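Excluded from the complex is one protein chain; the other protein chains are retained at their positions.
Chain nomenclature is as follows: A and B, assigned in order of appearance, with residue numbering initiated at 1 for each chain independently.
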Amino acid sequence: MFAYLVRRILYAIPILIGVNLLTFVLFFVVNTPDDMARLQLGVKHVTPEAIARWKVEHGYDKPLLLNRAAEGGAQFTDTIFFRHSAAMFAFEFGKGDDGRDIGNEIRTRMGPSLAIALPVFLIGLAVNISFALLMVFFRSSYLDLGGVVGCVVLMSISGLFYIIAGQYFIAKLWNLLPISGFGDGLDAWKFVVLPVLVGVVSGIGSGARWYRTIFLEEIGKDYVRTARAKGLGEGRVLFRHVLKNGLIPILTGAVVVLPLLFMGSLITESFFGIPGLGSYTIDAIQAQDFAVVRAMVFLGAVLYIVGLILTDLSYAWADPRVRLQ
Amino acid sequence: MMDIQPVILWTDALVFALLASVLALVAFIRRHEHLRAPWGEVARRPMAMGAALVLAVFVVIGLMDSLHYRERLPDSPPDRPQYSVDVLSAFDALVGTLRTQQEKTYSAPLAMQLYAKEFVERDGRTVREYPRLKYGGAHLANEAARGPDIARRVLLGIVQGLAVALLLFGLAAAWQARRSQRVYGEWLADFGAGRLGWPGRTVAAVLTLIAIAIAVLVHLAAGYHVLGTDKVGQDVLYISLKSIRTGLVIGTLTTLVTLPLAIVLGIAAGYFRGWVDDVIQYVYTVLNSIPGVLLIAAAVLIVQVYIESNPALFDTAAARADIRLLALCLIMGVTSWTGLARLLRGESLKLRTLDYVQAARAFGVSHARILARHIFPNVFHLVLIAIVLDFSGLVLAEAVLSYVGVGVDPSMYSWGNMINGARLELAREPVVWWQLAAAFAFMFALVLSANLFADSVRDAFDPRMGGRR
Partner (left out) sequence: MLFVCLSLLAGCSDTWNNPYPADDQRANVVYSAFSERPKHLDPARSYSSNEAEFTGQIYEPPLQYHFLKRPYELIPLTAIAVPKPRYLDAAGRPLPDDAPTAAIARSVYEIRIRPGIRYQPHPAFARDAAGRYRYHALRVEDTADKRQIGDFEHTGTRELVAADYVYQIKRLASPRVASPIFGLMSEHIVGLKELGEAMEKASKAHPDRPLDPNTFGFAGAEVVDRYTYRIRVKGKYPQFIYWLAMPFFAPIPWEAEVFYAQPGMADRNLTLDWQPVGTGPFYLAENDPNRRMVLKKNPYFHGETYPADGDAADRAAGLLADAGKPLPLIDGAVFSLEKETIPYWNKFLQGYYDSSGISSDSFDQAVQFSAGGDPQLTASMRDKNIHLVTTVQTSIWYVGFNMLDPIIGGLAPEKQKLRQAISIALDYEEFISIFLNGRGIPAQGPIPPGIFGYVDGEKGINPYVYRMRDGKPVRRSIEDAKRLLAEAGYPNGRNARTGEPLVLYFDTMASGPDAKSRLDWIKKQLDRISVQLVVRGTDYNRFQDKIRKGNAQLFEWGWNADYPDPENFFFLLYGPNKKVGRGGENAANYDNPEFDRLFERMKDMENGPARQAVIDQMLDIVRRDAPWIFAYYPKSFGLRHDWVKNVKPNLMANNTLKYRRVDPAQRAQARLAWNRPVLWPIGLGAVGLLAIIAPAFIAWRRHERKAA
């Protein structure tokens, strides 16, 4: 177990280096340090000298990947890539082009992101499982058919429509909740309700349908038939056996997204004005703030790898036959 | 002498290449009984057939919209013809006036006046009123005539649609009866009772509905803007129809990029194992760990740079928009091949341990032969299921990406761009709802039928797999 973890973490390092190199190359092809400087310095009265100064101040005056002027190892270390990536592995993200500390920003924005993503995830899970169980209970009846068709219909609607409709009706026409924004501490709850509601509803279609098939698969297994043969009622079979065993694939499948909840949802956050990591990413893309984008990519990659490890662990935990090698 | 100059955009070429390969595949499947069987299963499902017919309508429009050309300028010298920079398509030629009849600004569906009041000179006085549209309802004398005229057109459309459908049905029935060498009436009785072996009633009903819808639309569009007009007075029906191609291209070409990558790498990783597996796993873990939106944003920006540094290659706005669309497909393909590759890897891992594969290895059969003969055919159904399942997701993704600003070119017709523009219209009072509604309806129709069709395909090919997503 311990050896397994060490190995996985060691394995993560080349992946993170790869991720870093890829994003670095991709974004620097597009955005030369000159472009970044110009974007930051604004439109009026920008002189070439000002750009040169900006680059020096922000450490973008070095060569990108290989410094031919330097000696020995410094050829690789005295470059923009090395200086900006090496720090990343110590989770030192440096400063965005707007001069704000990225690490600090990530810490303060994680809360709002979680405040939306976690309830959406948990409530969504509960709602989807309930709907799936309902459909399975009435399998092959009109309710089941209606449910499946309903799911496909819900799935076929673009997520944007759910947000637009939610804001328009609940916040604008009916004055029930604030249309957007966020609050301090517990005051935040009334801003959270609407995005969570929208998030849960837009996820029902695919979620419930997927869980339904998992339960159906479970219900066809021998032990269920045995239980039923023993004279257990349908409801008890469903809750005692099917739900319990069906939950294992559902939960182990859900574990991989768990760490990524920190990253928040790009679209929901920017529509509802939630100051989370999702809207941070969108802003950075739109402002072409390379330093932030790179930090977010790195963070995303780390969380993804954590998710993979957690998945493996949860499999081992759920099924003792699986051994971690 | 030609009056037009054909233009083959990159995506056009790929779309038709895709069409050709699909046709070849169909021909191949028809000749092999074991491949045909699951498709026969699909064809027996009413839901699948209905959805397939709706999809077919979309595909036909999309294909017509992929035949591009440039018109010759009216007075260009005959010896050296010169062409307009506007790139049109066969679909534009078909709908003709729908494209050119532009109003000044917003008008509601089937309206004969603009949506907002304006100052109009009348009898030397300036009055503020709803100005009449230039084209929509221009044939009407007054507002009172509008209702009856619309009703007349709808009725005419229904009647004509029914007539066409009936005629087609009669012909098809006669042909079918002859083919199965039965009496006409007997075939009809079977049809009525649903004993044909394929869902004849559903097909007939859906086709009739489509015929009626087309007929009604044609009649209405001749005199009105059926779905209203947008901010610059462009017909929303036209925009929605033009967006079909964008949606289809994204849904299909992306998979075209995905497939070779996923199949080759996925199977190679599973079959060869060892360092090949390590390298491939490394590549896809790296790609998977980068949030997709960010990769796509980078790719779209790179294409911008490329376009700007090679302006000579992209001399028309259409060519510029097209290369961006292609890039979007490419990069979405690159970000989405990993899921399928993983699935194929797992399947190949299992297959390579099977007895007959082991035996083939022992007899010294080459790797290439084993892969082609034993492995690939056995994972093919997974590939197929992935294609149909991914399609609708990709169409939906386009809308979201356009919102983020890294989707298709802003000058391109797409549902994503429509929704993006329509968001602000909702803040108007009275609300301008038709652009949003049109984008919603068209997108919903396409994605729903794709989803329903995909479900049937999946059930037919792999009843056990259930909802993989």
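By our rule, a residue touches a chain if its C-beta (ideal position, glycine included) is under 8 Å from a C-beta of that chain, and two chains touch if they have at least 3 such contacts.
Predicted model only: the values in this text are computed from it and were never measured.
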- Thinking of the whole complex, not just what is shown, which of A:Tyr60, A:Phe81, A:Phe121 or A:Phe137 touches the missing chain? A:Phe137
- Sort through B:Leu259, B:Ala317, B:Leu349 or B:Val365 and give me the one touching the missing partner chain. B:Ala317
- Pick from A:Asn128, A:Ser156, A:Asn245 or A:Ser270: which residue touches the chain that isn't shown? A:Ser270
- Task: For chain B, enumerate the residues touching the unshown chain of the complex.
- Result: 73, 75-77, 80, 82, 84-86, 102, 104-105, 116-117, 119, 126-128, 230-232, 234, 301, 304-305, 307-308, 311, 315-317, 320, 405, 409-412, 417, 420-430
- List the chain A residues touching the unshown chain? 30-31, 35, 38-42, 44-50, 53-54, 56-57, 95, 98-101, 103-105, 108-109, 123, 134, 137-138, 143, 167, 169-184, 187, 189-191, 193, 197, 233-235, 270-271, 273, 275, 279-280, 283, 288
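Just so it is clear, only the chains that are shown with their structure count from here on.
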- Task: Please compute the C-alpha centroid of chain A, do the same for chain B, then give the distance between them in whole Å.
- Result: 29
- Residues of chain A touching chain B in their complex? 14-15, 18-19, 22-23, 26-27, 29-31, 152-153, 155-161, 164, 168, 206, 209-210, 212-214, 216-217, 263, 266-267, 281-282, 285-286, 288, 293, 296-297, 300-301, 304-305, 308
- Note on the structure: Within the complex, chain A is touched by chain B residues 282, 285-286, 288-291, 293-295, 297-299, 301-302, 304-305, 392, 396, 399-400, 403-406, 415, 419, 423, 426, 436, 440, 443-444, 447-448, 451-452, 455, 464, 466-469
